[in-house]
Structure formats: structure tokens, C-alpha cells
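Okay, structure first, notes after.
All protein chains but one are shown at their positions in the complex.
Right after this comes subunit A.
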Amino acid sequence: MRGDAMRGLAVFISDIRNCKSREAELRRINKELTNIRQRFRADKTLDGYQKKKYVCKLLFIFLLGHDIDFGYMEAVNLLSSNKYTEKQIGYLFISVIMNSSTEMKQLIIQNIRNDIQSRNPIFINLALQCVANIGDKEMATAFTQEIPRLLISGDTIDPVKQSAALCLLRLHRTSPESLQLNTEWTARIIHLLNDQHLGVATAAVSLIDALVKRNPDEYKGCVNLAVSRLSRIVTSSYTDFQDYTYYFVPAPWLCVKLLRLLQNYPPPDDASVRSRLNECLDTILNKAQEPLKSKKVQHSNARNAVLFEAINLIIHMDCESKLLVRACNQLGQFLLNRETNLRYLALESMCLLATSEFSHDAVKKHQETVINALKSERDVSVRQRAVDLLYAMCDRSNAEDIVQEMLTYLETADYTIREEMVLKIAILSEKYAIDYKWYLDIMLKLIRIAGDFVSEEVWYRVIQVVVNRTDVQSYAAKIAFEALQAPACHENMIKVAGYILGEYGNLIALDPRSIPMIQFDLIHSKYHLCSTTTRSLLLSTYMKFINLFPEIKQYVQDILRHDSNYRSSDVEIQQRATEYLRLSEICSATVLATVLEIMPPYPEKQSPLLVRLKQKKPLTEAETSSEPFAATTANPEDGPKLAESTIHLNQPVQQQQNGLLLSFDTLESNNSFNDATSYSLPSISSPAPTSSTLQSAKKLLFKNSDIIFENDLLQIGIKVEVAKHILGVEFYYGNKTNSNLTNIANTIKVTGDLESDIRFNIEPIKTGIDPKAQIKQSGTIECLKEFQELPIINLSFYYGNVLQKVDFLFPLYVNKFIERAEMDSNSFFLRWRNLDKPGQECQKIFPAKYPMMHDDCRQKLEGFGWSNLTGIDVNADNFCGAGILHTASQQIGCLYRLEPNKQAKMYRLTVRASKDGVANRLVELLDDEF
């Protein structure tokens, strides 16, 4: 560096530093300000150098934290100087001090324009840098032509191109509508990605990234260029890039920007581009395994910066399971790294991986490590990341452990993150509760540990769950009562317990320890410590008690009559006390019973907790809180949907092309079966009415015959017949074409648990089908254990010498092994009551998907396999029934009750089954079918 440019400035700065006190500093500054003001005012002959010096002093004073309200004009004057250093200080002053002021805007723009047009690259660059730093709407309008031209012109030198690119970026961001880029420039802008000069490419990617966000289609061409540029960098040696290599890592900034650019698009369509990109990502993952080339942290940081961005892209594409799992393993290594930064980032990225169905399981392997991080990390931001990850990786299999660990941590957690943790625990324990008693235990514990951080949404939700689930109400009353017995109770606990006892206190009133009077006294002992909102709530509880326990009516009335309520200064309390008292005095028991009836179930909608969580963390949580749900529930339900979509995709020709092969799903098809020709599938005699018009999202669920696959060439139908745990099955393969299908081969693939759950015994398929003909393949399927997943059928054949492969899910649901059971109302209720252990029951309230027709419901339920018993439920609109699920080793009794609510357009389905988990599975099969 050169000697002092402005001696006077240096002297002034020294003076300031030598000031012994704040007052002395202020005096020195004021003296200087007066001096500068006088100079500016009096001395018209002030030369450029002096102006520059004084403007610079003002800047220094401003940076010390003082307001500067003059000197703007002098600064703007400097812009028109023909001396570079004077101009430069003028621009600096404008960028630092005047960035949002509108004064002299036009004058500034004029000066910038002059410099841009000056043909002197160093002047042009100063002007561009200023625009890039403070550009606004006016500037966007003013330079909409000039700056793009600089960017794409052949004679612009590289540093100017770089500034121009980032200048445009700034203008695009501040004012996209004012900046109109000519579409003829698109291709040339995209091609900057290929620029020989890495600095130009680096600056240009940022601009292109922003333009892509506004208009992805127009800039689609950038994908290929970005992939090839990336590929050239990652496959080269670090020595190839000279000064653009940073600590042995070739062009890390450019790499990261390219990887980010690609995250604006889905995986490339073009197979060669896609495989090239995959190779790049593979290479980056491989490099992470190589020994470090330097011990310096800069080397590993730069390498890992690229790696993390690559992982982001892999997660974004979410289609290469191999890459996803590799990424996850890599991050798993980082979790144990010495560097806190790496552990932090690994936890953060894993959160995203947990939301992908391909890598969710791989992430779960690290549960132990993550829990340890929660316990042992010394940095709260790292612990916060661990909490987020636990939340994201949670599913039914690990919910109990994770919720327990989070609860334990909550007791010592930093105050800043407690409310969020409370929400997360509440969401997880509800979502993955198999046993709602467990859920309630967790929730009450939550209120006990962190009552202050329990937001309204959380305790409202507890009430909603209890109201909607009849099976836990008496348990809820019991533990609410117990909770109130603690000497110090959080007010949120009093609210929850008060509400629950008001509704369900009668369920524990036979226990001598909690007879009505004891319940009432216990609640009322807390009353005086509570806020008026809580007191209002408790008054309603008392009123409900009058209905539940007429014997304590008089005590309640005494309380209502008490001055502190009846004449309360709080209007709400007073109103409730007066009205409730009057109500209790004039109404008959029957009227009271109606008015104070227990609360009806709440309609199910999105949990308010999720909404709350999203509000808490507007950016990141919006994704992580909703996506794991999709990912974790995807497995069981994805099957039928996938199978369906393949069929739809290939469907259009089927009807017109030949009338011989028709779907079972339409009415006409039934007719065509009657005059069946040799090509058509055999007509099917099903025990339930043919129910051909029933709408269902799942094939074969309600029927014993169905088309399970169809495309232009082939239609596959199936017919099944049950005998206890053995299903007789016939597949019909219809050739829709006018040529032979040859070399047919098929396998039924069972993976995971399914392997031990079902056994197939199917005869080999014939190897060929004549044109328009059909072949049959029969066999049996044995149910060894109640299974969850669907088998996959792989089929291959040759059509005109071209190998065709189709894979589809075999819609074999466990209900096929249910045998209907008839019984009278006594034995139904006896059995129902006996099945009250946790895990035996599953209840779900869900919205109606189809018109609510009684007959359709009946047909579906009967088609499902179990009986429809009439005269059991007092409400004739409801359905009850029973069945036996046969497996090789046991018979599982299943009972159900389906209650339509036509007004609310909702159903409530309750299933009880003698084996844990079966009720859940059956509800899952049915909850989107009505």
C-alpha cells in the first residue's frame, strides 16, 4: 500500500483516538464539523482535493455514529470531478450515507450516466459499483438499456462485465418491473456461464439465478451450461484454476453458485445431462472421502461448502436414492466431527434428508447421536438444530423415545426455544400416539414442566383430543384430578383439568377418592389464585357439575351467589355468575341436561399447533413441519395411488380401440360380460352385490374382481375367492394388440416384512398370448400374518421384438382375509367392551369424500368383507358389524362402527380388533373411501 493519501484526515483520526473521554471526542468532532461547514460555505475556491478531504472527514464522523446533515452537495460535486480519487470518495460518501435519500437523486443519476458513457473503464466501474450498492427504482428505469448492453457487448473488459452483471442483479431485485430485459439478450446472458474468465462467470451466475427465479422457462437453457461448467470444474485438478483455486479447492464460489442455480429446476429431463450431473454429485461426494490436502481449516471449509451445496441439490432433486443415502452417511460422519461448525451444519442438512422418503430411514440410524448432541452440545444453536432434526426424523417407530428425550431436555432447555419445543412435543405425541393415554400423560407432564411456555393452541388441542376420543375420557378425568392435587399447579393445568372434569368428572365420581364434592372442592381451592379468564372457565365447569352431580347443586349456587362473583368488578365473571345462577334456579333437570350436554366432537382440520409452529419460524419450519408428514405417511398410501396413475396414463385408447376388453368399473362392461366372447374376462360372481358403480381409490378393496393394470398393450384382471387364510386367485392377461405377445415372464416381489407375512403359490405363466386373446394364471395366496405393505408385480414380455417391462403394485389388502361374522346385539356389545386395551382400538374422524349415500356405505362395508349388522346401533344411520381376519396362525376378531354426520359432512369410524395394530391398519384402509 502507498503512503497516506490525506494527511489531514490521518491527523484528525489520531486526534479522535487520543481523546481521553467521550466528551473530549465530542468537542473535537464539533470543532471539526464547524470548521468543515465554514469551509464549505465561505470558500468558493475550495479545490477538489480539499473537498475530497473534508467529505472524507464527514464520512469518518458519520461512521463513528454521528449524524451528518450537510456536505451532500459537495459530495455530489465530487462525482463530476475528472480526478479518479475525488470521484471515488464522492461515490463512497453517496453509497454509505445517502443510500436511501431522494435528495439530488436526479443529479446523482446524471453523474452516473456520464461516467457510464465515459469510455474510461475505471470511471465506468465506479459508477457501476455505486449502482450495484444502492441501486433503486429510479436507477433501474434510467439504466435499463445501458447496463445490459455493457454486459453483453463484445468490447467490454472483464471487470466491467462483472460489475455490470451484479449491477443488473441489484436493479432486478429492487425493481424487477422497471428493469425490462430484452429477450434477445437472454441467450447471450446465459452464455456468460461459459465465459473463459471465471470471475465473469462467477458474477453472471448470481444474475442468472435471479432472472431464472422470475422466468424459469425463458432461461431454461442455463441448466445444460451450468451442468457442463460444473462438471469441468469438479473433474479438474485444483492446479488448473490458478488463482481461482482456494486452498486446493477449485473455484468453490463458482461451484456453489452453480449448484444453487440448478436448485431452481427439477432434475434435468435429458438423460445425458442428468447422468452428467449425477456424476458431478458423485465426484463431490467421493472427494469428501479423500484425505485432506491441507491441515488448514480453509481447505476443509471450502471443500465442505461445495459438498453441503451438492447435498442440498441432491435433496432438492429428491430422486436419486443412492445419492441421498450417500449424502446421509456423509453427514452421519460429520455428526461426530471435532468441528462444531460441521456438526451444526450436518444436523441442519439431515433435517431436510429426513423429509425425503428415500433417506428417512438412513437418517433414523443416527438417532442415538442426535440425542447425545441434545444432551452434550455446549452451544445452544447446535442443540436447537438437534431438536429440529429429532422432530423431522420422528415417526411412529421412534416417537416414544424421541418425545421422552425432548421432554427431558425441555426441563433444562434455554428459555428462547422452550415454546417451540413445547409445540413440537405436543405435535409429535399427538401425531404418533398409538395409545392416547400416553399422549395425555405426555401433555400433562408438558404443562407441569413448562406451563409458562404452553401456548393457548396447545392446551386447546388437548381438550379437542379428549372430547373427540371417548375411549380416553375417563382416563383424562382421572389424571386431570390427580394433577390438581399437586400443591402448586400451573394455571394452564387448572384450565385443562377444570374443563375436563366439567365434561367427564362423572366418569370418576364412583371412586371414593374423587366423589363429586371432593372434585368440586379441589377445583375451587385453586379458584382464588387464578386470572379472570381462568375463573370464567371454571364457572362453566361448576355449572356443568350442577348437571353431572345434582347433589352438589346447592354448593355451586352458593359460589355463584358469592359477592366476589355475583358482584364481581369483572363484567364477564359477573355475567356468568348471574346467568348460571338463574339457569340453575329456573330450569328443570331435563332442560339443564340439554343445555349442559357434553361437548360434541370437534371437526378435524389441520392441527392449530402446526399453524402456530409455522408462525414461530416463518422460513424454515414451514417446510420441515409439513413435509415429514407427507414423507412418513407416504409409504402405506402411496401404493394404490401409484398404481392408479400408471393406469390413467395409459388409458385413452382402451375404450374406442376394441369393445372387447372393457373395464369392470363402468356399467357397460357388465353388459358386455353377458354376451362374453372368448376374449373377454369371465363374468364374476361376487358374494356382495356387484357394486360396479362404487367409487373407490383402491382397487380390489371392496370387490373380489377388478382390473389391476391396463395400458395400450395389455389388460390384467384378477378374481379372488377366499377360504379362511387362503385366497384362491386367478389372473387374466388380455392382449389388446393385433400381434403376439411373447416371452412373457412375471414375478411377484415381496420385500421386507411382507416376505414372512404372505406366501404365494402361483403357477408359471404361459409364455405367449395370441392377438386379442387372453390367458389365465391361477394360484393361491396364503396369509401368514396380518400384513401392511403391498406386493409388487414385475412383468416383462416382447411386443414386436421390443422388450416391455411393467411394474405395478398388486392391490392385495389385508381385508381380503376377513370373513364376515353375524351376531346379535348382546354379543356385539360384549365383544366391543372387551376390546378396550390400548392398541386394540382406532378411531378416526374424516371428511366425506363422496356423496353420503347410505346404500353406498353399506355396499362398501359389505364388500370390505365384514358383516353389516342391523338393529345394533340405536341410530339407524350408523353402521356396525363384525368379521374375522384369518391368518395361518390366528384368528383376529374385528368390530367396527361407522357414524356418518351428514350436517358436518364427516364420518367417524371406530374399529376394534383383538390384535394390536390391526384396528389401525383397517382404519387406514377405509378413511378415505367414504
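Of note:
Here is the rule we use: contacts are C-beta pairs under 8 Å (C-beta built on N, C-alpha and C of every residue); 3 or more make two chains touch, one makes a residue touch a chain; residues count from 1.
The criterion applied here is as follows: contacts and distances are computed from a predicted model.
A single chain of the complex does not appear, and UniProt lists its protein name as "AP complex subunit sigma", one of "AP complex subunit sigma", "Histidine-containing phosphotransfer protein", "RBR-type E3 ubiquitin transferase" or "Corticotropin-releasing factor domain-containing protein".
For the options A:I108, A:A288, A:A302 or A:I818, the residue in contact with the chain missing from this view is A:A302. The residue touching the chain not shown here, chosen from A:G71, A:G135 or A:P791, is A:G135. Of the candidate positions A:C56, A:L79, A:M350 or A:C394, contact with the hidden chain is made by A:C56.
Shown as candidates are A:E23, A:D155 or A:D243; the residue that touches the absent chain is A:D243. Although one chain is not displayed, subunit A still touches it through residues 1-2, 4-8, 10-11, 13, 17, 47, 49-50, 53, 56, 59-60, 63, 65, 67, 83-85, 88-89, 92, 96, 99-100, 122, 129, 132-133, 135-136, 159, 162-163, 165-167, 169-170, 173-174, 198-199, 202-203, 206, 210, 242-244, 246, 251-254, 256-257, 260, 298, 301-302, 304-305, 308-309, 312, 340-341, 343-345, 378-379, 381-382, 384, 618-620.
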